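Missing here is one protein chain; the remaining ones are kept as they sit in the complex.
After this line comes chain A, so read on.
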Amino acid sequence: MNLDYTDEQKAFRDEVRAFLDEKLPARLVEKGRAGRAFDKADHEEWHAILNERGWLAGNWPVEFGGTGWDAIQRHIFEDEMTRAGAPRIVPFGLAMLGPVLQKFGSKEQQDYWLPRILAGDDWWCQGYSEPGAGSDLASLRTEAVREGDHYVVNGQKTWTTLGQYANMIFCLVRTSREGKPQEGISFLLIDMDTPGVEVRPIVLLDGSAEVNEVWFSDVRVPVENLVGEENKGWTYAKYLLTHERTNIAGVGFANAGLANLKRIARAEQDGGRPLIRNPHFAARLARVEIDLMAMATTNLRVVSAAAAGQAPGAESSMLKIKGTVLRQEINALTRTAIGPYAMPFQSEAVEGTNEEAIGPDYAGPVTAQYLNNRKLSIYGGSNEVQRAIIAKSLLEL
């Protein structure tokens, strides 16, 4: 048992740090620190910088143009990225679709789509959830009917994150109503410029519009865009979910959030002393920090097991719950910390205009972030679904 990185891992960390020092644009760091949303151009700029270094696809094998990193290296990279304030790597093509194509796609699909993901030629989004299929994803109804060399797709997807930027969507569609709901689902790649595809933004309670509805009306999709076999899509979707779960604990986000919270709590005055000296506030802050210290190690235990070749199963459900609850507590404490300046609705925090901030500059995005991050315990399988997974697979109840 040893809590330190090996010399090779430390050298790798230093290499990542030096790269971020040199190549991460200060403009993007400032934008992130101010709590403003990154736009498409921001993401594309950063992806291109990472791709030039060969570090864009951290979880792809070398043969497909990835890094071939092990789980610890990926953890170090993600940790350093968050520490430096870099934009997250947009996961849809790289973390989600890429591994599915590598495992289940045809040679033609791999040769065509994977290089385009790396080059940023396509912006992918994920077509999973539907208005009637959230936690119960297998009840999805968007239908694909084979007509000659095409599937004709009708239905609606929702909660499509950053769909407004996307030109491609990977979808779970129903190709059969025989047998169990899971047995009639296929995995289809759809060009969003095809006639009949319509994207409508959903404005969230924080004022942002990062998610969308995507509507399909008689959309004709070439059959070569089917991944794997017809009616086997559920298997591929589950495989994708295990890849989506890397960095699910969000330790880096939590650490950055905690550091920001402490900075604010030192600056805010409360009854003639810094807020951080208020014993009730200090107690809540300390509880979060203590929990986070332990969760960072829980996360590393799972990461180490993954590096040793054990696929994380329900352990990632535990990390998802703990990680999201902690981040939400940090958001709530930060909102508490800014006091009355939580109240002004500051659209520039969301939209990125350059109006002068109302109140302290750190206050602008806080309420919006608090509201926006209520999503953490809902998406990616709600925390209640995660508890059900834990009960079934770890507790065998």
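Odds and ends about this structure:
Everything below uses one rule, namely that contacts are C-beta pairs under 8 Å (C-beta built on N, C-alpha and C of every residue); 3 or more make two chains touch, one makes a residue touch a chain; residues count from 1.
The rule is short, and it goes like this: contacts and distances are computed from a predicted model.
Missing chain, UniProt protein name: "Acyl-CoA dehydrogenase fadE12", from among "2Fe-2S iron-sulfur cluster binding domain-containing protein", "Tetratricopeptide repeat protein", "Branched-chain amino acid ABC transporter permease" or "Acyl-CoA dehydrogenase fadE12". Touch with the chain that is not drawn comes from one residue among A:L205, A:A283 or A:M343, which is A:A283.
In the complete assembly, the contact with the undisplayed chain comes from A:K322, out of A:K157, A:R174, A:K232 or A:K322. Annotation: of A:L94, A:A237, A:M295 or A:I330, A:M295 touches the absent chain (contact as defined above). The chain that is not drawn here is touched, among residues A:A11, A:A259, A:M343 or A:L394, by A:L394. For chain A, the residues in touch with the chain missing from this view are 1-6, 9, 72, 276, 279, 282-283, 285-287, 289-291, 293-298, 300-301, 304-305, 318, 321-322, 384, 386-388, 390-391, 394-397.
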